[in-house]
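Here the complex is missing one protein chain, while the rest keep their positions.
Chain naming follows the written order as A, B and C, and within any one chain the residues start at number 1.
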């Protein structure tokens, strides 16, 4: 779970602050670190990186003053390498042939094997990221033009990658042949943008042109936008369905479908699949269940209330997990409207249950507030399998729905009833053909030729 | 606009972290600075203070380790003194007779005259706060018991004050005879709390006992909760109606009325007073119009949509107002759901219009997103007069509704129509007798014996 | 032990950076905190203060840009109040009559009694400094001109004070009638300076004009330098002799005597009083014994060597007192030149012994380095009594020379011999009449009318 953004101006005019703002709009895709890279007057690549949110990691004022025609950026969710600055993207490499910077959303599943191969040929790895493999594959083809070395290197990668890069002073975008992670091209006047989501294009005032196609490399320079095919054959696509459920911003459009509309549809679908006619009202887990609960209310006869209030400073602030804070639990963040819930039967909508502990605590709080019944409805199928394609789900043993059936889970979280939608419901609500969507976290069906056992290595 | 919180434990057990958490729950009442004061083992008063949000101003971990039976805290919205540390409350004073600490929400309208009087008697003022007047009035009665000097000093104050104090090692709460600002007493086991709002009692797990009455001083020590009357006669009360409209948290109960319920009622009322039958949907200004817009949707036949999405990192982050950022305007914070608004007629609800500039920009953004019509409905009467009782409204010349009539304002902000509720609507939605509410910011009718001309001095 | 500095320009031209630089030159007089105060365009007083060394406490770049005609500053050694920002000087007070800022070197011995008197009249003290008494004495004479209130207040103070102040927009300097602490006036073009020591005048390029006389108030404004007498009778003066021994910078001139020359003379005197003919060389404790050891070498036949090297980063850095660091002791800071001391008999000169622990450790280190004999010579009489006039000596029980005789001390510190000079030697080396010098820390003879018992209260 990361976000990438790039910009190239074809007629002068600075673009680095737009990359900063693009990352700011993609902040929900990663809060651990942020970085930008750009081309300076001598065609050398320069970077600024840091830990934490975009505004802490980067210096907007300084970036706004830098004049460059080509820049990229990255927000990182988290990686094995923790807060080590060497793992903050964009990664860069330069030699006498030229310079390259890369920002990567996704996860390369054969990275370990490639790393072994490269170390046996003298490579020294400096980060713990799978992304660095790509740079070494390119460096080991020193006599080819860089773009050829790049496409040839992509051919050897498996798994998920949506990349924005600076290569030979050009902006390059690439998306793996399976199309796991989103990547979209936008335009404002003579500036071309590449972004993980359309919401970042909206912020900089750009219009979405089209998505980067699965298996496509797009090369943007001052004259043109050129397209190259990655020479890998695939039978079907694997666009991540979880982006619609949880990850993407509701104001983004993915593969032509509004995320807001899909979430509303998931709520409607849930009202049909698992209504709760005896209840007095429906509410959403703040904030993850809000849109689906509005859809549920529309699809049922129940009124929608914002019955749980979130302290609006939660998230901006760090509360130490002292003894007293643990004792108070979710009350630190959330408070029910007591008048509303007292002696009422309530439907609570959430988008997913991962470990189940948060659901348990919130339900307990609602009951302590006087609710008579608490019915939980989830606007996605049960998450039973880890994701190896870039979403940081916990391992299978920690996934609540992988360890027990729904009735057991209902009991554990303390709900009067618990219901989910099916994978078919999900596919239908998204509105894309089933063979274009990855539903591995719900079904365990990974990409052609990959099994969980191999992926775990 | 400030928040105060205090705690006294009658049987040991630390209370300072609860004061920290109480301030955290009252953070919406002030973000400029925060401070706490507590009694140490020698009955001396100690403080910790700082600028910014509670978690930046104070050290939770250090406070959690301090054992004290009595502590108070304050969050400040802003004052003339800016970020000068001397103005951060609680203010303290100590001499051979004892120590006092005070945290104040409100505004003393005769502070300047009292300050003159005191300086002529040798007083040296160290802060720019009106609150310090109280400390000097007490110090100038050196031979009285401190509590007598305190009540006698209150008798000389005019205007709004909800105070929590440490006095003689006891927790003391006081509310001005007119009852402008809220103040409520709560209890958890043998710990007594005083808070600006009930939402902070909820967070620390306390039950609301009752409000501090207008004109009441409450003295809490290890044996009892004692009540003293401030010897000032009043004909009626002036509880702030704007707390319900905008300032208080929706999960608080003020004077027995749920703020959430009042805001819903304001929306219903607005739907009745100013419906918009031709529209396709209703939405709220994020986040100030959300609850009223849900009430409006219920009171009309229009569907409710969350059509404007707020970047959830806005507020946690600081964006530099560079040229590019000014150019992008509200898009930095807000983005409409394009699918929803395109070619639709939209009702947008907000709780108030102060300067009008934000409304103007958001309406322009909605139109740019393709909306056919934008109708604005405000869930309070027009704000035409400054508040001198603790809410930081701009001066009259900057208040949009004071400078022009509604038709002119409608044009300025670019709405297809603009409508408000009346003061009667407001009083009815709150559900308190009219002579118990202050509506001065809507009507210009200030407290008995005070006129705007005098107050401006 | 503090340093004060002030500047007034009679023809425009900024002076605030010169005050910063003056404090920088007086840094040896106090490292705990620093502050400056100046007059702004509206005759109001503004301040900047902070903890730590001058360059950390103050923002040179910001101060350099401020245009003011009158400014003062203070470096503080330490006080009871620790790092509480309210104790950082200059202290300020303002009211309708005007503003005052004060920086104080010294210690007012009747401060507690005056504080009681003032609190009984309504005064609220905000700092733990004795200096604040002066501000309240002035405020309690609200109907006099400020300068009259000031001189009248000084009349009531006992003990040591060298003050620089801003009063009515003028620069005012005052020195107690006994003349404990130094204070000197300097001039560069049409800028008048007041400083604790001449070395700070040298730094800003000013010429020393004369000392402020004991009992004199000097008022500097744009037209003149006026002198007022404090109406207190005294029989003799009490200029601090310890300033020559240890406290003042060697490049300063106090009461017409070069500190460097006095220290050289103390070394000569010591060579005469307590020679050590069998030794091979003389060296100084770094850096306190350096100059006296050069004098000793000249006065004896022994060669002078810099046999103990001080790590030149000690002092710029903070070393945590971990277990390992305690084990290594003085080696963290000092290292002997092994070739020089091996099998040699060494005379080590220091300016004083306070607690004796440092001497003990250094002698042990020299012995461990192979020295055959270590003879210690002290260039002042034994310090047997606490100072109540502004030097932060420990209480009597901690003073090594107060607890034991010289033979015992010699044994404790591990020296082969230990010798001091006498009070007569000291007076003679300084070259001032005995009845103009305070030697209380050596003799216990405090100021006329004061005894140690009273002073301890």
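By our rule, a residue touches a chain if its C-beta (ideal position, glycine included) is under 8 Å from a C-beta of that chain, and two chains touch if they have at least 3 such contacts.
Small disclaimer: the values here were computed from a predicted structure and weren't measured.
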Open item on the list: List the neighbours, among the chains on screen, of the chain that has been left out.
Closed with: A, C
Task: Residue, one of C:78, C:335, C:422 or C:452, that touches the chain absent here - done: C:335
Task: Identified contact with the non-displayed chain, of C:104, C:175 or C:249 - done: C:249
Task: Residue of A:56, A:93, A:213 or A:330 in touch with the missing chain, whole complex considered - done: A:93
Task: Missing-chain contacts mapped onto chain C - done: 17-18, 21, 24-25, 27-28, 53-55, 60-61, 64, 199, 202-205, 249-251, 253, 258, 260-261, 287, 290-291, 294, 298, 303-306, 309, 311-313, 315-320, 322-325, 328, 331-332, 335-340
TODO: May I ask you to list the residues on chain A that touch the chain which is not drawn?
DONE: 85, 93-96, 116, 119-126, 135-136, 139-140, 142
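Criterion: only the chains that are shown with their structure count from here on.
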- [ ] Return the chain whose centre of C-alpha atoms lies at maximal distance from the corresponding centre of chain B.
- [x] C
Task: Distance from the mean Cα position of chain B to that of chain A, given in whole angstrom - done: 38
Open item on the list: Quick check: how many Å separate the C-alpha centres of chain A and chain C?
Closed with: 63
